[in-house]
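All protein chains of the complex are present and in place, except for one that has been dropped.
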Amino acid sequence: MRDLFRKREFNLFIFILFIIFGVSLRTPSFLYINNFVDILDDTAILSMVAIGQLMIIVTGGIDLSVGSSLALSGMSVALLNQYHPGIPIFMIILISIAIGLLLGSINGLLVSQAKIPPIITTLGTMSIYRGLVFVLCGGTWVSAHEMTEAFRVFPRRSFLGISSLIYISIIIVILFLIFLNLTRTGREIYGVGGNKIASQYVGINLKKINYLVFTLCGGITGLAGFLWVARYAAAQSETAIGFELQTIAACVIGGVSIMGGSGTIIGVVLGAFFMGIVYNALTMINVSPFWQMAIQGFIIIFAIIINTVMDKRNQQLMLRKRSFNE
Amino acid sequence: MNNCIIEMKGIKKYFYGVKALDGVDFKIRTGEVHALIGENGAGKSTLVKILTGVYQPTAGNIILNDKPVQFPSPQVSQKAGISAIHQEATMFPDLSVMENIFMGHHIRNKSNGLLSWREMKDKTQSLLDKLELDIGPDTKVRNLSVAQRHMVEVAKALSLDAKVVIMDEPTSALTLKEVEYLYKIIRKLKSEGKAIIFISHKFEEVFEIADYFTVLRDGKYIGEGTIADITVDKIVQMVIGRSLEQMYPKLEAEQGDIILKVKNLTKIGVFKNISFDLHKGEILGFFGLVGAGRSEVMQTIFGINTKTSGEVFINGEKISISNPSNAMNHGLAYLPEDRQIQGAILAMNIRENITLPIIDRTSRHIFLDRNREFEITDEYGKNIEIKASGWEQLVEDLSGGNQQKVVLAKWIATKPRILLMDEPTKGIDVATKATVHNFISELAKKGIAIILISSELPEILGMSNNIIVMHEGVITAKFTREEANSKKIIRAAIGSIPK
Partner (left out) sequence: MNKKNDVLDIKKIRKVSLLNIMWQWEIILLFIFIMVIIINSNLSPYFLDYTNLMNTTFNFIEKAIIALPMIFVIICGDIDISVASIIALSSVFMGMASQAGVNTFGLVVIGLFSGSAAGFLNGFIITKFGIPAIAVTLGSMSLFRGIAYVILGDKAFTKYPTSFAFFGQEYIGNTMIPFELVLFFILAIIFGIILHKTTMGRKVFAIGNNSTAARFSGIPVNRIRLIIFTATGLCSGLASILLTSRIGSTRPNIAYGWELEIITTVVLGGVAITGGKGNIFGVIISIFIIGFLKFGMGLINVPGKVMNITIGLLLILAIMLPELLKRLKPKNSFGNVNK
């Protein structure tokens, strides 16, 4: 039972409950069900892409290009929808995913084959992809009128009061829970992050894993791209700017180690949820949206410091435990 | 009679002009514990890395079950039934014991292709039971002791159905009880027909467990034979190449006043109540197994780590050292154990390396003075006979012995009064070793106080005026040169106090 209390995910969950409790004292409307559904809706996309980021961080990398990839795939399908409204939505979704896969695999190739450090690769592709968004739309928007009804409505379609957006994110979470915990390749991702040399000794193909995580992240981001532009009924060159930082924040809050080798999906989802709650709560108590960036930055730094300090403290505890056993 | 599983014939391995192995033969039979003996740098690790597919031989053959084979990668070697347990455990710290064992070959559920954690947990538990290990399959490896990690590696080897198990210096960090337990496991594996390759540079313990031995020296095959038919002295002769008496320079230095006094130095979880005195001109040997805490003590004295409690006195004056620069100002110098990571900056040249600790002294105010750097490098480099094409040569291009000389020269150039040397002759050839030993003797004659950490018994016995033995973070024995002998020292090092 004590192990449960040490687990990051559990503590985060309790912390979230505290915040919910605290905020609802001030503004009871926070507790309304539809507010929560709103929060889930808001965090659905973040959770999904954060899962992609999780896999990359676990292998010791980072992906700064997710915001730009998302925008590029979203813009692409929005334009497609504008000029070819006859294309059915499921095709649009597949195309969006495909574009995301392509963008992600470019990152993957550069990291695994060209051996460029992920920070640099994704710093570069972040700009390249963002620039391509601009080139595609020529500096203009794709707005709600230019989208078909089916396109715009898709994320909002609800079954049993829950939007398809939330369903999709749940499916993604489940799929990747299975992938990361119940398949060999999924576990090899953790292996690579934990000890590169040892992984090679047991036959894990480093290049394949590196390529895979970036491509998978790209695929998820592609899907997220469509969902984003459909949900907000707009696609422009500034779409999802700064979004990559949110995904990293979600990971870091969720207990993912920035050095790689550890981190869970549940943690990341809770981390995304945490951020959603914080933003929602801030809006409720009338804090201006201009605070978001600063709070996010603060949270990232704070969470990483906490992670690091707790790790070191645990190690000291282990040392002390062992010396007492002598 | 046992069957020969693997025969390595005429194995040569060259690295950029360095002959790591020069025509080595090695035979392994089923149900045999075969000790691969040699000093550090003799080529044992290289031979094993060829066997495990990490390196490819430059020349020579490997024959497996009477068929010639190649091991182009670790996986091929593993599939052939060869498993190695390394000195530095190659583990995944944040993953469980179970996952460490099964990484790379997780068990899959036959029907749906997904991982079957239940099966893996059961298998892990049975392996742990077989090895009589009291750890749960879910324990994170990060939380295990060194000995426990080694055992998990054994479990991993067993899970891979290894036919040949290679143990690289497995007893280095173990207590007496753990060593006994390891021997029990080895005997068990032997009775199951497995072949065990037991690598050690401590030939004394080999006699306890091995049936057969092969000796390497400086990359060359020296000889082999049955343990039952050989004596310790004969093996020592083969390993070192000369007799013990010829090895070490005569100690003539006169010992002066106490220059360093350490009282109850403690660092929780690492070492406890370390107290000793060091005189000018003295060579004080520190013996112990890997993990005994000797390096940590010296690193704490030198200011790399912080202490929890205790006092350090230099020339009678209590001092507090917070960082290496501080320590250097008090006349201390620390020659680290790992010359490639702690000792030298491989990507820089000899001159830059040697002048690094004293860079502020060799410069004119803040400006670099290359002339002066050259002079100093020349002086100390020639003194210790560094073999290089010039002082601008990159340290990474030098041989192991010369790299060590660079590190040595670097610290001598700081003109220390107290020199802490951590395994100064580890992994270097016999000839260079002799040079270094002479050099250390000369330093002592000049009045420099020297602490010599070593895991090599002959070296400790041959070089030290006094010997301190550590075990698991505490001092277990102190001997003068006259009192000391191998048996007493070993017993103190593995945890039983000599009478």
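A and B are the chain letters, set down in written order, and residue numbers restart from 1 in every chain.
Basically, a residue touches a chain if its C-beta (ideal position, glycine included) is under 8 Å from a C-beta of that chain, and two chains touch if they have at least 3 such contacts.
Bear in mind the structure is a predicted one, so any value in this text is a computation, not a measurement.
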| item | value |
| --- | --- |
| Hidden partner chain, touching residue among A:8, A:130 or A:152 | A:130 |
| Residue of B:6, B:222, B:284 or B:344 touching the missing chain in the full complex | B:344 |
| From B:48, B:151, B:388 or B:451, residue that would touch the chain that is not displayed | B:388 |
| Footprint left on subunit A by the chain that the document does not show | 62, 110, 114-117, 119-121, 123-128, 130-135, 139, 237, 242, 245, 248, 252, 258-259, 288, 290-301, 304-305, 308-309, 312 |
| Where the missing chain touches subunit B, by residue | 304, 323-325, 327-328, 334, 336, 341-349, 352, 356-357, 359-360, 363, 366-368, 370-371, 374, 378, 381-382, 385-392, 394, 410 |
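The working rule: only the chains that are shown with their structure count from here on.
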| item | value |
| --- | --- |
| Subunit A and subunit B, separation of their C-alpha mean positions in angstrom | 45 |
| Subunit A residues within the subunit B interface of the complex | 178, 181-184, 187-188, 190-191, 194-195, 197-204, 257, 261-262, 315-316, 318-320, 322-323, 326 |
| Subunit B - residues contacting subunit A, complex | 54, 73-75, 78, 90-95, 99, 103-106, 108, 113-115, 142-143, 145, 268-270, 272, 472-473 |
